[in-house]
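As you look at this complex, bear in mind that one protein chain is not there, while each of the others sits in place.
To keep things simple, chains are lettered A and B as they appear, and every chain counts its residues starting from 1.
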Amino acid sequence: MTHSNTQHSALTPQDIQAVSPALATYTQKAVTERLWNRPELLRRDRSLITAAALIARLQTIGVPHYFNVALDSGVTPAELSELVLQLAFYAGWSSALSAVPALQQIFAERGIGTDQLPEISPRLLPLNEQAEAQRATAVEQNFGAVAPGVVEYTTELLFRDLWLRPALAPRDRSLITVSALIASGHVAQITYHLNRAMDNGLSQSQASEMLTHLAFYAGWPSVFSALPIVKEIFQKRSGTAAQKTS
Amino acid sequence: MTHSNTQHSALTPQDIQAVSPALATYTQKAVTERLWNRPELLRRDRSLITAAALIARLQTIGVPHYFNVALDSGVTPAELSELVLQLAFYAGWSSALSAVPALQQIFAERGIGTDQLPEISPRLLPLNEQAEAQRATAVEQNFGAVAPGVVEYTTELLFRDLWLRPALAPRDRSLITVSALIASGHVAQITYHLNRAMDNGLSQSQASEMLTHLAFYAGWPSVFSALPIVKEIFQKRSGTAAQKTS
Partner (left out) sequence: MTHSNTQHSALTPQDIQAVSPALATYTQKAVTERLWNRPELLRRDRSLITAAALIARLQTIGVPHYFNVALDSGVTPAELSELVLQLAFYAGWSSALSAVPALQQIFAERGIGTDQLPEISPRLLPLNEQAEAQRATAVEQNFGAVAPGVVEYTTELLFRDLWLRPALAPRDRSLITVSALIASGHVAQITYHLNRAMDNGLSQSQASEMLTHLAFYAGWPSVFSALPIVKEIFQKRSGTAAQKTS
């Protein structure tokens, strides 16, 4: 690790061009100009998805560029900081820490001090007691005897603490989490978290476009592995919606 | 990211020896002398497989050494450049970009300019209209309503553009793609791409040796997770071959 005495600078188009002029052109035309301007998702949402994918896949080379893009697209320093915290739990502690040196430099360059970052112990959002009791009971019954430590921390640290921190809207926290799951191939965990994301306000069209965006940043195979699960979720939810309105 | 003012040098045998003399010896005897000289695959093919695994798993430490090996084993600068482009789509944009700084330095050291790299918009290889129509229809029926953006880009950017670029032979492009899939654990995507690779000329013996080679570079577990799928593909294809000749 070389953070202490090194500049974390973004790759330039010229760097990419020296290795693959075609890749430089696709980056400019297909990604920067076209993908990022598709109306199905705001640039702010795309920034959250991209940042989550970069950390989940440890693509630290993209942090200097895309974390600056995030700040220029309406993601606040507090939200970006909280994204790193969320991914410590959902991508692994040291994967999140890998983004620290470059983000530290960005915050320093922009004069962003800790006063602009989320409190350590904020007043938490209200807990949906019923949904949480349901989740906790299901996990306890399924895995309580196998991994009591995991089950205990999941309730205490994640669902009665992290997920209730106000620095990210629940919908954004879910969007980041689902993006990280898809980017790191954790297909079995998508169902719970994508449903939660949609319960928290992510529309089907936004979820669909999240996949389009992730195809580029997590790679096509990650998205194709997620598609059957996402399809099933969309179908079940539209069945439920139909029932509710009938 | 520290590319701008840093030398990207390969690990030396002495570096490895200082940490694990046994690892230095296995590297020399089992890998460099034995694995790389097995007759089942050319060193050129092994270089493509290794480069794909390094990018798919973000093992940038191996890029300086193995990308030089590739150039010394008959992989052209244009092919290596195109490999990076292919993996932008199949391993994620920033995973491919992670190889740029070291490869940029290698190209500079060898005096390889962009005139030796693939054109941005070359004349494309002819499209197999029937096979592509079949693929596009299957994907559209399966996922068209779930992720229209993914489906659209898959056809337009991948199968009617990237896969038709002449800078890599279709067999080599497939070999790289399958290697990346196995190296990153995308088991569900192997069937389509390994069949495509074998349709494009990868023999069963070469596909089998690809697994041997990947055991070292992607790790034993990646290969053992892929084996059941590969076995099924080999069996189905030999069934088809038997039918055809009977």
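List of remarks:
Keep in mind that, in the parts below, contacts are C-beta pairs under 8 Å (C-beta built on N, C-alpha and C of every residue); 3 or more make two chains touch, one makes a residue touch a chain.
These numbers were taken from a predicted model, which means no experiment stands behind them.
Within the full complex, the residue among B:31, B:124, B:138 or B:169 touching the omitted chain is B:31. For the chain left out of this panel, the touching residue among B:122, B:201, B:221 or B:239 is B:221.
Here the missing chain is touched by one residue of A:11, A:24 or A:58, and it is A:58. Even with one chain removed from view, subunit B keeps its contact list with that chain: residues 2, 6-11, 15-23, 25-27, 30-31, 38, 40, 53-54, 57-64, 102, 183, 185, 208-209, 211-212, 215-225, 227, 230-231, 234.
Within the complete assembly, residues 1-6, 58, 81-82, 84-85, 88-101, 103-104, 107-108, 114, 117-120, 142-143, 145-150, 153-154, 157-158, 165, 180-181, 184-186, 188-189 of subunit A touch the chain that is not shown.
In this text, only the chains that are shown with their structure count from here on.
Centroid to centroid, with C-alpha atoms defining each point, subunit A and subunit B lie 27 Å apart.
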